[in-house]
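Got a structure for you, questions after.
Partial view: only certain chains, each at its native spot in the assembly.
Labels run A and B following the written order; every chain starts at residue 1.
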Amino acid sequence: MNHVTAEQKKEIDEIVNEQALTSRFTSVGLESILYQPIPVLDHGFIRVVDYMGTDQSIVQAARVSYGRGTRKTSEDEALINYLIRHSHTTPFEMAEIKLHVKLPIFVARQWIRHRTANVNEYSARYSILDKEFYLPSHNNIGTQDSTNRQGRGSAVEQAEGEEFVSMLRAASEQAHEFYRRSLNENEEGQPKSNKKRGIARELARIGLPLNYYTQWYWKIDLHNLMGFLRLRSDKHAQLEIRMYADAILEVLEKWVPLTFKAFSEHVLGGARLSATAVAFLRKQLAGQAFQRSDSKLSVREWNELAETFGFRSSSSNSLR
Amino acid sequence: MNHVTAEQKKEIDEIVNEQALTSRFTSVGLESILYQPIPVLDHGFIRVVDYMGTDQSIVQAARVSYGRGTRKTSEDEALINYLIRHSHTTPFEMAEIKLHVKLPIFVARQWIRHRTANVNEYSARYSILDKEFYLPSHNNIGTQDSTNRQGRGSAVEQAEGEEFVSMLRAASEQAHEFYRRSLNENEEGQPKSNKKRGIARELARIGLPLNYYTQWYWKIDLHNLMGFLRLRSDKHAQLEIRMYADAILEVLEKWVPLTFKAFSEHVLGGARLSATAVAFLRKQLAGQAFQRSDSKLSVREWNELAETFGFRSSSSNSLR
């Protein structure tokens, strides 16, 4: 895997092997992957660096318990389900996870908009950035979507995609060459020229493009993590951040399987209907309404409803 | 100890004994007191229910490390000291602690003003409150302070204090009698009268006074915990919440000794000076100024400065 170096791999192995006894709640699922990088995109990864709590912590907090706070797994499951369904969010804030994430800067800029989290980013004022940049794979290069006006639509012709990637590669390499030259350092950290002093790191990096990788430690509670995942695993999110969200969803399932199940049932797989949509479905179930003209719904909302409930969507284009 | 029941003690012992191996950072100091109630006031306590991270986590995050992120303890200490001194707060957000706290409602109302924390409180809409209320000890009953106009000054006469406590006890007991009667439940949860249906819990409790105990799970990151402790261990904080802050300070020292040391050095034991105070000290060190009239400082600020630096304070009263 080209996502971590041999030296980083060694550091990871060492920390994995230093085990200790704890009386804290422990997640067997997470311990088995602790510190291990899960690859995302061409050079990125997520890895779980620490966590606090398990499904049981949610039950324990909801009951303000003195001990485990739990009787049977089936009761835990019912309670967690109930809490999610009724927006009782505070018990889910009682579990916490910390990830080390390596990600392109343009993804980082979307990610950081989730403010109820803690972040410690690698400083390009203090350290030098590696020559690592993101190149999309050919089959993920789409044109501007005509319906969802902020997204990516169908794939462009292969030639157009290939040209884009090859130009992006050239530009990214050239940018790193310029970066190194400005710093006046070669790959070994030695001065390239004795006639120059080198530009400060905080300045030299401003010519690097947004596809360069950065990395950070990111810590978030389970409630806010689900908020992040709901929005970033959505099909309207940009593909690249969605791939991180998908990787975290797998971590979520390992960490808190009961919460993951309730979250899938009530949030990811559920639906939110407007008052007008509810009124239309009531009429439809009573055999009194059948098509969009009976509903006062916009074309766009009608099409989403039709997709959710499996009836025929309108033929006209939806517009925002 | 009258702070937990025998049944609660049993639940605690059980959870303490369920140990597991973990690769996470583990605090030896905290493991030794995990889940154990530390008494505060007459019926209250704090106890550590869970935690994430140690001093090493701060270093690890500051360095966005792949492994332990550390070389020597002395380097860790220097880095932590540097981070605290320069308000680099994000690495301290990477450690987290969860407490179970039992506290009087009037203390809870001050505590909750620290918003960057997670709280799950025992619900008096759902459950019935125990007959547990706070009575101050005689030597802690002061009169309104004439200088710090929101605080407690010197102790009142013993007779006045005793009268207050005995009346508070009587009122608190009477309030619980009224509560039980409104619920139409006796101590065993059986109806007191068959002619009544009992008032809903959410209503019956509104006649209970502010010295009744409540309890909650409270989770906070290390940076915000230090903010809480700075304000709530201050001599201007109400005595009762200060006693909780003092108990947490002892937990802090066990959990993250290097951070505790830097926090004591730069925050708790340090001083914040105004520009005018700095200017005055400069002159004084240069032998050019000696008394308040040379300084443009208010009487109140002058007195605080005099106390900090050990020179003679002004005789006049300070005013806000």
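As a working rule, contacts are C-beta pairs under 8 Å (C-beta built on N, C-alpha and C of every residue); 3 or more make two chains touch, one makes a residue touch a chain.
Not measured: the values here are computed from a predicted model.
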>> Given 2 placed copies of the single sequence, give me the total number of copies for the whole complex.
In response: 4
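Everything below uses one rule, namely that only the chains that are shown with their structure count from here on.
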> If you fit chain A onto chain B using only Cα atoms, how far does it have to rotate, to the nearest 5°?
Replying inline: 180
> Approximately how many whole Å separate the CA-defined centres of chain A and chain B?
Replying inline: 36
> Can you name the residues of chain A that touch chain B in the complex?
Replying inline: 4, 8, 10-12, 14-26, 31, 34-35, 49-53, 57, 60-62, 64-68, 90-91, 93-94, 96, 98, 100, 118-122, 215-217, 219, 221
